[in-house]
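So the structure is just underneath, and the comments pick up after that.
The other protein chains are all here in position, but one chain of the complex has been omitted.
Now for chain A:
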Amino acid sequence: MIREFSSADVLFIASAVRWTLILSAIAFLGGALGGLLIALSRTSHSRALRRMAAGFIQVFQGTPLLMQLFLVYFGLAVVGLPINPLLAAAVALTLHASAYLGEIWRGAIEAVPSGQTEAATALSLSYRDRMRHVILPQAMRVAIAPTVGFLVQLIKGTSLASIIGFTELTRAGQIINNATFKPFLVFGTVAILYFILCWPLSLLARHMEARMRRAITR
């Protein structure tokens, strides 16, 4: 039965924004933790750690997110877990975000002048204190604009979770489209909702980047 595209449908699609946001938040928080570990490994003194982190980044930046999602989704069965779209999407997006944030933050940590590390070492600060009180606070200033930029990419990336059957914004659109067959309106609405989520973040990232650049050139 094909029915009309009504305001209830718009409401259904709009309420699916919640799942896109939840998935993005899980992936971002998980990715922030993983990314920090990757960035610290990438800048550590241990060659094995550096190599491993570099390999992790290369694998996740050199393969499609869609394949990563499928691999985790079917991989759950391999390790004996029940197949669950939310779990698969959360794990895959977390790994994906870890690699990208790890690479962004590695750059930010390396942008802190080495004299800072030397001074902190001369003050006999431990690695932990050096990172926590000297290096990371300064790296954060450099990292924040590209991190917000990546958040936009991550929110858009969550749309692929619809392909493994997780009902977020895009999948809600597909469901409504199957019932009403108004693809122009439905996917137009979905696109506008994504735009409303992403555009302010893009503007914020650009604004912060411009401010950062002015601060450096001054």
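We adopt the following convention: a residue touches a chain if its C-beta (ideal position, glycine included) is under 8 Å from a C-beta of that chain, and two chains touch if they have at least 3 such contacts; residues count from 1.
Everything that follows uses one rule, which is that contacts and distances are computed from a predicted model.
J.: Which listed name, "Putative membrane protein", "Anaerobic benzoate catabolism transcriptional regulator", "Glutamate/aspartate import permease protein GltK" or "FUPA27 P-type ATPase", is the one UniProt assigns to the chain that has been left out?
T.: For the chain missing from the view, the UniProt record says "Glutamate/aspartate import permease protein GltK".
J.: Among A:14, A:37 or A:71, which residue is in contact with the omitted chain in the full complex?
T.: Looking across A:14, A:37 or A:71, the contact with the absent chain belongs to A:71.
J.: List the residues of chain A that touch the chain left out of this view.
T.: 59, 62-68, 70-71, 74-75, 77-80, 152, 156-157, 159-160, 162-163, 170, 173-174, 177, 182-184, 186-188, 190-191, 194-195, 198-199, 202
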